[in-house]
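All protein chains but one are shown in place.
Order as written gives the chain letters A and B; numbering starts at 1 within each chain.
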Amino acid sequence: MPLASFSGAFEFIFSAQESNVTGGKKVGGFDKSLELLIGHIEVTILALAIAMIIALPLGLYLGHIGKGELFAVGIGNAGRAIPELAVIALVATLIGIGMRNVAPALAVLGIAPILVNTYVGVRQVDPAAVDAARGMGMSEMKIIRKVELPLAIPTVMGGVRGAAIVIVATATIAPLAGVETLGDFILNRNIYGENGLLAGAILVALLALTIEGLLALLQNRLTSDGLKLKTV
Amino acid sequence: MTSPLVVAAGEVGGDFFRERSSDTLPCQAQETHLFCWDWAKENLDRYGTPTQQHLEIVLISVLVGFAIAFALALLAHRTRWLQPPLLTATGVLYTIPSIAFFFLLLPVTGFGRDTAIIVLSAYTLQIIYRNTMLGLNNVPDSAKDAARGMGFTERQILWKVELPLAIPEIIAGLRVATASTIAIATLVVLISAGGLGTEMYGSNFNFPTAIIIAAVIIGLMVLAFDLLFLTAQRLMTPWRKARPT
Partner (left out) sequence: MRSDKTRVRVLLAALAALALTLGIAACGGGDDTTSDTSEEGGSGAAIQSNPDNGKVSLTIGSKNFPEQEILGEIYAQALTAAGYKVKSALNLGSETVALKAVKTGQISGYPEYASTALTSFFGLEPEEVPADANEAWEKANEEFEREGLQAFEPTPFASANAVGTTTETAEKYDLKTISDLEGVSEKLSLYGSPECRQRIDCLAGLEKLYGLKFKSFTPVDIGLRYTVLEKGQADLSILFTTDPQLSAEKDKFVILEDDKEVFPAGNVIFVTTKKVAEEAGPDYEKTILQVQEGLDLNVVQELDARVELEKETPKQAAAAYLESAGYVGS
């Protein structure tokens, strides 16, 4: 029985199916799945970019000057406790719907993990390395870019991956606020039926795993070889 | 469409109908209000049952998750080659978005609380497992050697030396896992499993007051558990002063 449901779901992804509420119009299929997949990726990338633009410099700066531990860690803890559903509902009601409003809302969820991990990553850098760089006459900006950031990369990327997970996941309920993502299949059983529901769940899960895999590869690329030996 | 003042059926009393016009509507009926204090004061009691359901789901999920993750950690502690595959497996479970996870289980476990608990406990595995491993691996060899010297068996070393020394990391893992479980449990409303999500969805989706109250309850719940875990840690590790982390 479960196996049959899954094969129905795969059929739904690749070829459009009959639906009994559309007056003969078929639903689902490859084109629709692709359209929703692209929508999901778009809002995810936009939100992740906004979160990184805000949280990375802030985390690097706070970590570098060694202040604001309470602030960074407090934001991190509070961030974990934000219910995704509340964020989407409040934005849709108080601010507005559509990509322009939903992407920044999703970014809010991604800021906490990136900020904390960046802060912690920079703080963990051996002070001797920073002192050595200073002794070589590097400017503070250069120390952040050439010493602290490269050494903190594994931890920073851990934060980015955490942010990506929560953003991809929350983008699934973005259709409630007028942004069409794969969640459309899941939230509208009425139209797409059980097959569509399951197809949506499969695609969202695969998308999340793919993004995680890509970010893990990127992390590997960005981490200097010397560092890898040390951490493994 | 007749005016609401006219009683049509003759069964419902005229006093059942309230008069309304767009300038006399209460705060909660206006689309643009941020928070309605009067409504909040009068309706706080409706959060009782959802809060209780929420707590139950979180507690069961974290307990089940802890039992499994702890057992896996002990297993991996003895059988070292299991460590990387277990970390990957729990990591994959953590990566699958919860909503997708709920519905992937639908053909197997259906709607309701069981599915919610399976998904939420699967979520806690990675954090608790990773932190338990971290705690066990961080135990200094000198401590184990000392115990061996005192004639402890390996089993005794695990339960009397390694695990007690790993308590701070284990509890740190539990704190994080519990906080995220409390937040994610709002989504179980999508599979009709109740909880505080019921006050954010459906007819309350456009009502910020209700959503904010539910979110505040969730925040308080996270704080309460955090305090509980910190106190537990202090009591369980009397040899070290618990530092807030």
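Annotations for the structure displayed:
Everything that follows uses one rule, which is that a residue touches a chain if its C-beta (ideal position, glycine included) is under 8 Å from a C-beta of that chain, and two chains touch if they have at least 3 such contacts.
Note that the structure is a prediction, hence the values are computed from the model and not measured.
Across B:L25, B:L44 or B:V108, the single residue that touches the chain missing here is B:L25. Touching the chain that is not shown, out of A:V147, A:V160, A:A177 or A:L198: A:A177 (per the contact rule at the top). Mapped onto chain B, contacts with the missing chain fall at residues 1-4, 6-13, 15-18, 20-22, 25-26, 28-29, 31-32, 39, 43, 46, 111, 189, 192, 198, 201-207, 209-210. Those residues of chain A that touch the chain absent from the view are 19-23, 25, 27, 92-93, 96-98, 175-178, 180, 184, 187-191, 193-194.
Assume only the chains that are shown with their structure count from here on.
Work out the mean CA point of chain A and of chain B, and you get 20 Å between them. Those residues of chain B that touch chain A in the complex are listed here as 31, 34, 92, 94-104, 106-108, 176, 179-180, 182-184, 186-187, 189, 196-197, 200-201, 204-208, 211-212, 214-215, 218-219, 222, 226, 245. On the side of chain A, the complex with chain B involves touching residues 1-2, 5-6, 73, 77-78, 80-86, 89-90, 92-94, 165, 168-169, 172-173, 176, 183, 186, 194, 197-198, 200-202, 204-205, 208-209, 212.
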